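Left out: one protein chain. Kept in place: all the others.
Up next is chain A:
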Amino acid sequence: MDLGPYTSFIATSYLAAALVVVLLIAWIAIDYRTQKARLRALEESGIVRRSGRAATDIQ
């Protein structure tokens, strides 16, 4: 695939899009782990939901 004189513009566009998407996925994944860990820590300290169900139970 020959992109000619515009290779740098095209490659930068696709790389930037890939980077932003990867950062979004990583941010959401890390946030999920963080919230689950905080909920687990709170439950281990003896705090329970009114329903009695585990706060980390999302099934």
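Everything that follows uses one rule, which is that a contact is a pair of C-beta atoms (placed from the backbone, for glycine too) under 8 Å apart; a residue touches a chain by one contact, two chains touch by 3 or more; residues count from 1.
Here is the rule we go by: contacts and distances are computed from a predicted model.
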Identity of the absent chain, which is to be given by its UniProt protein name, from "Carbohydrate ABC transporter permease", "Heme exporter protein C", "Nucleoside-diphosphate sugar epimerase" or "Molybdopterin-dependent oxidoreductase": "Heme exporter protein C"
Chain not shown, touching residues in chain A: 1-7, 9-10, 12-14, 16-17, 20-21, 23-25, 27-28, 31-32, 35-36, 38-39, 42-43, 45-51, 53, 55, 58-59
